[in-house]
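Can you read through this structure? Questions will come right after.
Omission of a single protein chain aside, the complex is shown with its protein chains in their original locations.
Each chain gets a letter, A and B, in the order it is written, and its residues are counted from 1.
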Amino acid sequence: MARNARRKRPVRSANPGANPPAGTGGAASAVQAAAPDPALRPFALVPGLAHLMLGRRRRGFHLLFFTLFLLLVVVVRWRAFTDGFSSPALDEWIATRFILTALAACVLFSFLDVHRLTSEQLDAAAAIAKGKSPFRVAIRRFGENKLAVAALYLIVLFYLVAILAPLLAPYDPAAIENPTETQYLGPSLQHLFGTDEFGRDLFSRAVFGARVSLAVGLLAVLVAVTFGTVFGSLAGYFGGVLDNVLMRIVDVIIAIPTFFLLLTLVGVFEANLLALVLILGFTSWTGTARFIRGEILSLKEREFIEAARAIGLPHRLVIFRHLIPNALAPVLVSAALMVGGMIGAEAGLSFLGIGIRPPTPSWGNMMSGGQDALLTYWWIALFPGLLLSSTILAFNLLADGLRDALDPKTLMRRYV
Amino acid sequence: MARFFAKRILQAVPLLFGIATLTFFIIHLAPGDPMDMYLEPRMQRQMDPEVIELIRQKYGLDQPVHVQYVKWLGNLAQGDLGESFRHRRPVASLIAERVPYTLQLAILALLFDALVGIALGIFSAVKQYSLVDKGVTVGSLVIYSVPGFWLALMLVIVFSVNLGWFPTSQTRSLDYEFLSLAGKIGDRLWHLVLPVFVLGVAQAAGTARYMRNRLLEVLSEEYVVAARARGLRERTVILKHALRNAMIPILTIYGMSLPFLLGGAVLIEKVFAWPGLGLLGVEAVGGRDYPVIMATMMMGAVLVILGNLMADVTYAIVDPRISLDGKKRTA
Partner (left out) sequence: MALLRVEELATYFFLDEGELRAVDDVTFEVNEGETVALVGESGCGKTIVAMSILDLVPWPGQIVRGKILFRHEDLRRVTREKLRQSRGGEIGMVFQEPGAALNPVYPIGRQMSEVLQLHRGMSRHEADREAVRVLGGVGIPEPEKRVNAYPFELSGGMRQRAVIAIATCTRPRLLIADEPTTALDVTVQAEILDLMRHLQAQYNMATLLITHDLGVVAEMAQRMLVMYTGKLFELGRTQDLFDDPKHPYTQGLLHSVPRLGAGRDDPLTGIPGAVPDLLQLPGGCTFHPRCKLSDEECVDEFPSMRTLPYGRVCACYKVKDR
């Protein structure tokens, strides 16, 4: 979508640097424009600053943003940060060490990258070749899709929040103190998202809830994609009886309404977090399996596979070597889409009270209290739902951006 | 035609067999005594162990799993789904009572989806890059991303609790029995508005996106250019030549969207206390009512298979190149 939109403004492509055209000179002129000046190197100690001065605006901005975000957390939550440092709890240990490591990594990367940019005069031809590699083109296209970049930012931000939860949450998410006084308080400066029936701070619960949602989403997709790839490859490569059996299993799973199956499995097995991940993965691998199987079957038909066989190359090697680049893009896109679906499914199950069980907070189970309370005290459901929706939206936008960036159809030349 | 249906039903048998098998083993792999399938654990504790042993024998639970499996399948083949121990009634009658509610919801949601989703998709594609198009593409992605149950909660808070326009839940008003026939229908529709909207709007968002892309693809086909070159009006070109071709794969999507629709209905039925198949399933899982759990899964699968069958039939009607046996004929 974004790529087509850009075609509408032909004038922009005439502007070098801002939008390097794929033709000659584009990538090269961008490199030359950034006159490498080694004197800028000390500025790299503030991550991103030297990049900005070198004209590498995008990279500089990203570096600066994340460094500032991490520093902001440290400054604003200084007490929690110093307390966390001496705390014996694992969560705090991870969060504090993570901040330090991440800051160090930002500085180190910034410094090394600036060093590289200023020291070697990049060979223009090599730069063009590099700028034209499919991977680079995809990254550049993705970078030009503002919506997708914003989505990626949001996702990274949410993951940072999840990791730094113990530093960010102002209250203990599970603490129940004197509920009659603090019960059902509306949003205020003390309690940004209000409190629930036990007087727990919903903001703190939401911060910790991010951990469950994000972890479940990512891990479940990992399980599903691994499962699907393995089964799809086995079915497609070996064919015959194995293929038949595996594909009939796929048919069975597809025929049962997914959420019914999830509901039953999670309910019957009284799943914990790990089991939930496995079950979500188990119910969602069918699409990937079908796709991979189809790819292998069509690869088997191709002439170059025959040719490889004819000259004695192992058939299997050629298939899998060609499978990976062909299948990577669609699998990546569908994985990003699946993460959103998984997060939604987890929230739904937890909302029904059978997914993640209290007192562990998750965005879904924060809404699983009594229906009357949910309808009366609107803030209880509003904030977790907003977080949930924006996370899923971000993953969907990411998938869209990936699809556009990785789309092999680049030019419309049918009529020319 | 008759042969086609006979063939499809025969094809569905092994699928149903597979689903039944999967269901059986899921339940039997569940932690705990399989006796729980027939009698609630709470009751077992209050009973004489000898009586329990008798019941065990009566239901064949003392026999090895494979014997039980064959027996269960035999009952299933005869249409015997067992008895719910929560409701103390045959599961079949329970299901028969609930299915119409789910179907009302699903069919109306599909209708909403078809009308709104397709219309928006067409509009968006025809006015590509206009403000409306951008609104539809972004809006549909947002709607698509919002969990239905949460949207339902928010709509109930706004429209039912605060504005009082629609009922918060249930299928009928308290005075339902005293209404005339028209009044009864109106009352039911009034209760259906929010659940149907929530269920349909997410579907419509997906349809609009798909329809837009599909129509844009078709609009660049040569026969569309050819139709324009023949001087046909733009309206004819789009609504007659492009649309019919763009619609064909949408039908398959409808067939395949049924599992999602039924699955999505679970949460919506829960929010609106709508007594359909989904709510039955949720209650059964909550109450460990195993026979009902198994039956809802089977029933969901049957509905999905029927939905796919219907999609295939419509596909064959709409696309002359497709014969009912699903083969694509080309010259």
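Heads up, the rule we're going with is that a residue touches a chain if its C-beta (ideal position, glycine included) is under 8 Å from a C-beta of that chain, and two chains touch if they have at least 3 such contacts.
Treat the numbers as computed from the prediction; the structure is a model and nothing was measured.
Trainee: So one chain is hidden, and I want to know which residue out of B:28, B:87, B:188 or B:228 touches that hidden chain in the complete assembly.
Mentor: With B:28, B:87, B:188 or B:228 as choices, the missing chain is touched by B:228.
Trainee: Among B:23, B:245 or B:296, choose the residue that contacts the chain missing from this document, as touch is defined above.
Mentor: B:245
Trainee: Of B:31, B:64, B:79 or B:320, which one is in contact with the hidden chain?
Mentor: Looking across B:31, B:64, B:79 or B:320, the contact with the absent chain belongs to B:320.
Trainee: Contact with the hidden chain only, please: which chain B residues?
Mentor: Residues of chain B in contact with the hidden chain: 220-223, 225-233, 236, 241, 244-245, 248, 318-321, 329-331.
Here, only the chains that are shown with their structure count from here on.
Trainee: Nearest whole angstrom, what separates the Cα centre of chain A from the Cα centre of chain B?
Mentor: 30
Trainee: Which positions of chain A touch chain B when the two form their complex?
Mentor: It is residues 1, 4-5, 8, 248-249, 251-265, 267-270, 340, 344, 347-348, 351-354, 367, 371, 374-376, 378, 381-382, 385, 388-389, 392-393, 396-397, 400 of chain A that touch chain B.
Trainee: Please name which positions on chain B make contact with chain A in the complex.
Mentor: Where chain B meets chain A, its residues are 14-15, 18-19, 22-23, 26-27, 29-31, 129, 137, 141-142, 144-147, 149-150, 153-154, 156-157, 160-161, 168-169, 258-260, 262-264, 266-267, 270-271, 278, 281-282, 285-286, 293, 296-297, 300-301, 303-305.
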